[in-house]
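Note that one protein chain of the assembly has been removed; the remaining protein chains are unaltered in position.
As written, the chain order gives the labels A, B and C, with residue 1 at the start of each chain.
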Amino acid sequence: MDISIRLAPGLCLKNPVLSASGTFAYGEEFARIFDLSLLGGVVTKGLSLHPKEGNPTPRVCETPCGMLNAIGLENIGADAFIAQKLPFLGTFDTEVIVNFFGTGEDEYVQMAQKLDLDGVSAIEMNVSCPNIKKGGIEFGKDPQILNRLVAQVRKSTTKPLIVKLSPMVTHIGEMALAAQEGGADALTCSNTFPAMAIDENTCKPILGNITGGLSGPAIKPIALRIVWEVSRQVTIPVIASGGVTSWRDVVQFLLAGASAVEIGSFSLRDPLCFGAIIQGLIRYMQDKGLESITEIIGSLKSA
Amino acid sequence: MDISIRLAPGLCLKNPVLSASGTFAYGEEFARIFDLSLLGGVVTKGLSLHPKEGNPTPRVCETPCGMLNAIGLENIGADAFIAQKLPFLGTFDTEVIVNFFGTGEDEYVQMAQKLDLDGVSAIEMNVSCPNIKKGGIEFGKDPQILNRLVAQVRKSTTKPLIVKLSPMVTHIGEMALAAQEGGADALTCSNTFPAMAIDENTCKPILGNITGGLSGPAIKPIALRIVWEVSRQVTIPVIASGGVTSWRDVVQFLLAGASAVEIGSFSLRDPLCFGAIIQGLIRYMQDKGLESITEIIGSLKSA
Amino acid sequence: MKDSNALVKDNRQVAQDTYLMTLMCELSPFTPGQFLMLRLTSTCEPFLRRPLAILSYNEGAVEILYKVRGEGTSLLAEKKKGEELSVLGPLGKGFSDPRPEEEAVYIAGGTGLPPILAMAERMKRGRLIIGTYTKDDIPLWQRMQNIGGVEITATTEDGSLGIRGVATQALDGLLKTIQQPCVIYACGPTGMLKAAASLAKDLGARCEVSIEERMACGFGVCSACAVRTTTGNQRVCTQGPVFDASSIEWRQ
Partner (left out) sequence: MKDSNALVKDNRQVAQDTYLMTLMCELSPFTPGQFLMLRLTSTCEPFLRRPLAILSYNEGAVEILYKVRGEGTSLLAEKKKGEELSVLGPLGKGFSDPRPEEEAVYIAGGTGLPPILAMAERMKRGRLIIGTYTKDDIPLWQRMQNIGGVEITATTEDGSLGIRGVATQALDGLLKTIQQPCVIYACGPTGMLKAAASLAKDLGARCEVSIEERMACGFGVCSACAVRTTTGNQRVCTQGPVFDASSIEWRQ
């Protein structure tokens, strides 16, 4: 049985299960509880050129079947990552996908150049960040801005380039096409939903940052629709992200058209979930008599 | 203590708790289990000019802390509503808010004219419907189209006009302003999120319509953020809709800037929730020593 | 209809994946075919109530018979004596009584047994066919034998009990042996209901079917449970779940 999946030239995952950015740090903590080599790939915390301190606490809060986070992209910066974390990740037999962001086109480009290194299997661009030059509108909210940004980054790296879309847009298909035309090798659908929580006793927002991003099972039905919609509009592979908790969810995302799946929030609750999910997927394929995982991808039947 | 709230000239609710469209039918079933006069207002199932059969079943499905629906706007049509349902609703001491939609500008206008009747306290426009002339894009997804539609409807009725926004847009504030400038007296924020569910055994979508709208507690954090964002951009009152299950949620939405709150999906699970929620709200105001509900509205403190 | 707190009095496995639960709560009198909406937890997960037919109601004790299919019924199977559930009901329209001259024929497939058994236990006359895949899927076999006046036939697809085959084949055979007018009461998979309806039509017999459809509210407000009938869409939860089979426009 073949559960490997090719995402881009030079990027082949041994299985379609990835960690998600921001819920796996740089892999060291999880490496203490399981062998990272069992994963299709590791997606790192989002990196920027310089270290970032992040937002005031509280930075997380629980919501019905989900959570909000407003970490504020705290990270150790590209140099420290390359020096201190990348070599360790290289000791595992898994793909290393480095998530990054910038506050302007320049920073995105510099990051792409910096990360064009041995030991980096692919880079994942987080475009849910405000473009300071354009008055703070997110890169991921305007197809022209996104297309230009992706094209610039594309020119700056030899690595497979994954663009992670923001979900809260009117026409997700347009954004997906803009990224594809800019030269993305694959898309991740999608990031968290802008949301908030209020404490009715103190009459204050719960998060230090007021708003945060909603993730977890609560958003899975929306993420599934987005993957279905996007994968029918683009020709490049789609990586699903949003609310995965089980092998059932993985199969559903594959049926909807995803080629791989990231597991984020649920791995905070259940850090050992990855192995069980991969095993469940294999059992499903055995039960259905499937030879290759590619038979599932996009094979949703009509209602 | 004063828990009444004025939403528009001629539209004053005795309390801020409303039913939501599509989860209360035309009030008859709920009237058998509690006195509708306890509500601030009743919002009816969405009506169109002619009766509508709706979508193939299954039309609903459960999701983590929420549900999908693809009823397909099944309704008995405006004439049958006016003849058979409106007189009954008139026997209660509550405001009757009639939700409606159209497949084109004409139908919206005709509906507004038809509903300009005694016994109708206000009309709520559902703009999450495709504009057939504009190639199927939803009225609620383009600010120009929305502004024009609202302005046409505004001219066609003497009733307070509430516009119910679609949440899945890039700039919800722009949509809100477009509706306000078109002449809306109030906004409902917001409708369900396009989503989907898949059965990994049959490899088919669960809903007959493939996609449906996500509602329930799962979306509350997003709805709260939308209410907070919109109420700071517009001068007209905002009615919250999305995931309310308790008096706590009601207070949170009021703090975020809502003037009233609709309870939808949760009343399917707990049809007697309305009275308990209103009582909880009153107790909260007593505990906090508040004289008027208007003291809560928009009074969120900084973090 | 009323929203009541019910206490689990008993919950035991009675067949493959199938449980019989007794709940203590006050209901108004019910008609077989009517159902309850059960709320399984106090958190919002799972969010919706689950529809389950009333098997019996006696002095504050209501019985339900259910098969574990997904999350909701799994949670139900884990409930222990003394736990609380919220129960909405009785809901919907049940079966009408057979006319004095009619022979009652009950047919149940799979999880369709509860309303059918309730009807047979109420009428105490007629003939009941229960069809399953195998012997171990049949719950309450002894209890069925003990209904005075009702003749029981089992069909199993693997032949492990009763007649090998499907229930509607047995129904066909049975109907051929009955001389007087018949009324057929059916609950089970759509294919079975459709076949029963067609046999009834050929015979000119009355046929009432209890229809299953995904529900959200169970009391008529959400329009989830539409079924196409000769007079347009009807709501399974309030205008059914029991319908005259001749009014249903079967899918496909």
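Rule of thumb we're sticking to: contacts are C-beta pairs under 8 Å (C-beta built on N, C-alpha and C of every residue); 3 or more make two chains touch, one makes a residue touch a chain.
Fair warning: this is a prediction, and the values are worked out from it, not measured in the lab.
Participant: Could you tell which one of A:P160, A:G182, A:G216 or A:P237 touches the chain left off the display?
Facilitator: Of the candidates A:P160, A:G182, A:G216 or A:P237, A:G216 is in touch with the missing chain.
Participant: Tell me which of A:L47, A:I71, A:V153 or A:M168 is the one touching the absent chain.
Facilitator: A:I71
Participant: Going by the touch rule given at the top, which residues of subunit A touch the chain that is not shown?
Facilitator: Output for subunit A: 22-25, 29-30, 32-33, 45, 53-54, 57-67, 69, 71, 74, 216-217, 245, 265-272.
Participant: Taking the full complex into account, what residues of subunit C touch the chain not shown?
Facilitator: 41, 43-46, 71
The rule we apply is simple: only the chains that are shown with their structure count from here on.
Participant: Going only between touching chains, how few steps reach subunit B from subunit A?
Facilitator: 1
Participant: Of all the chains, which has the CA centre nearest the overall CA centre?
Facilitator: B
Participant: Report the inter-chain centroid distance for subunit B and subunit C in whole angstrom, where each centroid is the mean of the CA atoms.
Facilitator: 36
Participant: Of all the residues in subunit B, which ones touch at least 2 other chains?
Facilitator: 63-66, 216-217
Participant: At least two other chains touched by the same residue of subunit C: list those residues.
Facilitator: 44-45
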